[in-house]
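So, subunit A:
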Amino acid sequence: MIHMRLKLKYSGFALDVDLQLPGRGVTALYGHSGSGKTTCLRCIAGLERAEQGFIQVNDEIWQDSDQQVFVPPHKRALGYVFQEASLFPHLSVLANLEFGLKRIPKQQRRVDMTHATELLGIGHLLDRHPQHLSGGERQRVGIARALLTSPKLLLMDEPLAALDSQRKGEILPYLQRLHDELDIPVLYVSHSQDEVARLADHIVLLSNGKALASGPIGETLARLDLPLALGDDAGVVIEGHVSAYDPDYQLLTLQLPGTALSIRVTHTPMDTGQALRCKVQARDVSLSLHGVEQSSILNRLPVTVISEMGADNAAHVLIRLDAAGTPLLARITRYSRDQLSVHPGQQLWAQIKAVAVLA
Partner candidate 1 sequence: MPLSSADFSAIWLTLKLASLTTVILLIIGTPIALWLSRTRSWLRGPVGAIVALPLVLPPTVIGFYLLLALGPNGYIGQLTQSLGLGTLTFSFAGLVIGSVLYSMPFVVQPLQNAFSAIGTRPLEVAATLRANPWDTFFSVILPLARPGFITAAILGFAHTVGEFGVVLMIGGNIPDKTRVVSVQIYDHVEAMEYAQAHWLAGAMLVFSFAVLLALYSSRKTKAGWS
Partner candidate 2 sequence: MTLRASRFAPTCLASLIAAFAFSSAQADEVQVAVAANFTAPIQAIATEFEKDTGHKLVTSFGATGQFYTQIKNGAPFEVFLSADDTTPKKLETEGDTVKGSRFTYAIGTLALWSAKEGYVDAKGKVLSDTRYQHLSIANPKTAPYGLAATQVLAKLGLTDKVKAKIVEGQNITQAYQFVSTGNAELGFVALSQIYKDGKVTGGSAWIVPAQMHDPIKQDAVILNKGKDNPAAKALVDYLKGPKAAAVIKSYGYQL
């Protein structure tokens, strides 16, 4: 568990958060610029010092202002990946990687050089110097460098923000592998819903220095009372596992958690049992009173209406649905809502026009 109570004030900005975060998996700190997410991260790292702060990571207390305890950053077992890789220009890639590794005693090393370079695909870059690497390569080296300190917590400050979409696309798979293969909890700061959707297990929504929400990714993204739900890309993240694959039609069947319900999506072959995460956007979900059998739309789920909220424009509304435990969002016109007299508790059918597989 990560306990975090921080109070901090600059001119024009005040941070005030009290959070309990899971000690495992990836937690995203999400919000617009100026929301305080980077400040939070830097406080946890000890690079900034909250006037009133309590930081406990699993069983280590890193700050307790009431007891005058403040562990300096170099004594905290963390790894930090900065927005611009910030590799040391006077050292080769290998020397950069070894920098942190050298400084932890042998018995504490759990990540070794081969493992890290293979995980981030940088084995062929070791002799080069940072100025001869591309932005994406530098960032991967920066991530590996942080991992090689065998941290108990990995902090990542918008690691993809400084990259163009092609580079982002290159690195995301590496980050997803990190998530799958390493046991290190990650705090991931981002203002990109797409990144968060792909990587996070838990999300904290920050706005103006305050935490508006903190919860598991699927559930939180589906909440209508949060600004998350506004905007064109409102949607839900569904984590299921592969229950079948039809090689003829290249159709993958994804079983929703805790239920026999499933959705199908075209995809490259995958083994059954594999975990899969996908995003379903509200604008791709339509509702009908009766299930439409003969339709090109692959996915029809029986759902219960939970609640309703205004969408990003006056003509539409967002409906929160429940598909046997999996939340869904649908964006429909007010006209349709009135036509179908959509109301909480109602049983309807949801047609999902598109499913975006995230991993």
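Regarding candidate selection, all candidates are chains of the complex that A comes from, given by their letters.
Things worth noting here:
Assume a residue touches a chain if its C-beta (ideal position, glycine included) is under 8 Å from a C-beta of that chain, and two chains touch if they have at least 3 such contacts; residues count from 1.
Computed from a predicted model, the values in this text were never measured in an experiment.
Note on subunit A: across 1 or 2, the candidate touching it in the complex is 1; the others do not touch it there. For subunit A in complex with candidate 1, the touching residues are 45-47, 72-74, 78-80, 82, 84-90, 99-100, 103-104, 129-131, 133, 138, 145-146, 149.
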